[in-house]
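Mind having a look at this structure? Questions to follow.
FYI, not all chains are in this one, though none of them got moved.
So that you can tell them apart, the chains are marked A and B in the order they are listed, and the count of residues begins at 1 in each.
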Amino acid sequence: MELESKIESILFFKGEPISRKKLAEILKVGQIEINESLEKLKKSLQNRGIVLQEKENDITLGTNPEISSLIEHLQKEELNKELSKASLETLSIVAYKNGVSRSEIDYIRGVNSSFILRALSIRGLVEKNIDPKDSRRYIYKPTFEFLSFMGVKSPEELPDYSEIAGAIGEEAEKLKEETDALDL
Amino acid sequence: MQRDVAENAYKVKTAGFEGPFGLLLNLIEERKLFINEISLSQVTEDFLNYLKNLGNLKPSEISSFVFVAATLILIKSKSLLPNLNLTDEEEGDIRNLEDRLKLYELYVQLGQNIKNNFGKNIIWAPLERKNEVLVFLPDDQITKESMMTFAHEALNRIPKKVFLPEVEVKKVVSIEEMIDRLVERIKNTLRFNFKDFAGKADTKEERIVVIVGFLAMLELARQGMVNVLQDNNFDDITIEKQEIILENS
């Protein structure tokens, strides 16, 4: 694989600006090779849907500005879309179990919730933080705005709070144990 | 020896989840055989021995093992009794087991492809993009009450028990129980008829019981504990305790 393609992979994966220095570090090559490959990449991205954006020493990939109005329209549409039943259900679990892990949500729902959580977070309904107990995991919390929208100051004020919050924790734990025991 | 015990314990523990085909395929592969009637008849005894240790399984799981056992017994009987005439349905059951086992074997082999490649060269989806602008875009469907309803619904949908069977399966007699019953009958009676012992064979479950009984009987005959008599094809079979026959002759 060419160096320029490797750079493209990294930029695409990260999705945020990254310095030339950092790229050189990750790819274990010199600054000159990075600069040369970035020039090549810029050329091969000409007339394509993705463009290379540079700001001082930081590089990132973005969409071609020629199509920006369509992308903006798409973004608006997505943000204002009606929430699906699956999204509302996921949201309710986050609302009741303040600081729930993704795997707990998944065990309760029986399906993987990563795309849904991503969309809820973009809409400012949930917030994602690194789990203080395990830095390789994330936990989710309802945002202050979401709680206010429902007219409560904290999750404890939600109807049937203690029953539901307790059940979510217990059931997720039980399902996890059963799955582990079966060595799946 | 120690290793065997540990291995058997493992097999018994996992067999319930892997099912009768996993066990059967293992036994055939251990002997480096191909799937056919001959190899199936050779592993019947081993299969039945494992079955004896599966007492902890739920009836619904046992039934799938007993169903396979019944067909194996049929295959074994066919090889032990060349004159045995099988019905079309029984021949069909044998072919069906062979076909299903081959199909299962195909997917187990394909599973090796997955095992060999899984997680080796991953195609990564992009990371979540950071929110540049902080937005808050709720939806009118969100209320305290609707959140409560959605949470309750999600909790109610959780399967109550891991192995809760979809259809209630009638409890089916295990091979071990059947052998015990057969031994018990022989103790109490000098001669008795197989039909009386095994009962009628109208429903599928009853047929399984009859077949299981038949296999158990053949097994005892092989071990020399009983003598089995059948005057003509399709006549009832008479079972006698071996010592009685010896004493009489």
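In this section, a residue touches a chain if its C-beta (ideal position, glycine included) is under 8 Å from a C-beta of that chain, and two chains touch if they have at least 3 such contacts.
The structure displayed is predicted, hence computed values, not measured ones.
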Stoichiometry of the full complex in this file, by chain label = A x2, B x1
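Just so we're on the same page, only the chains that are shown with their structure count from here on.
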Which integer distance in Å separates the CA centroid of subunit A from that of subunit B?
-> 45
If you look only at subunit A, which of its residues touch subunit B in the complex?
-> 12-16, 79-80, 82-83, 85, 88-89, 91-93, 95-96, 108-110, 118, 121-125, 128, 143, 145-146, 149-152, 158-160, 164, 167-168, 171, 175, 178, 182-183
Subunit A touches which residues of subunit B in the complex?
-> 14, 17, 124, 126-131, 134-139, 141-155, 157-159, 162
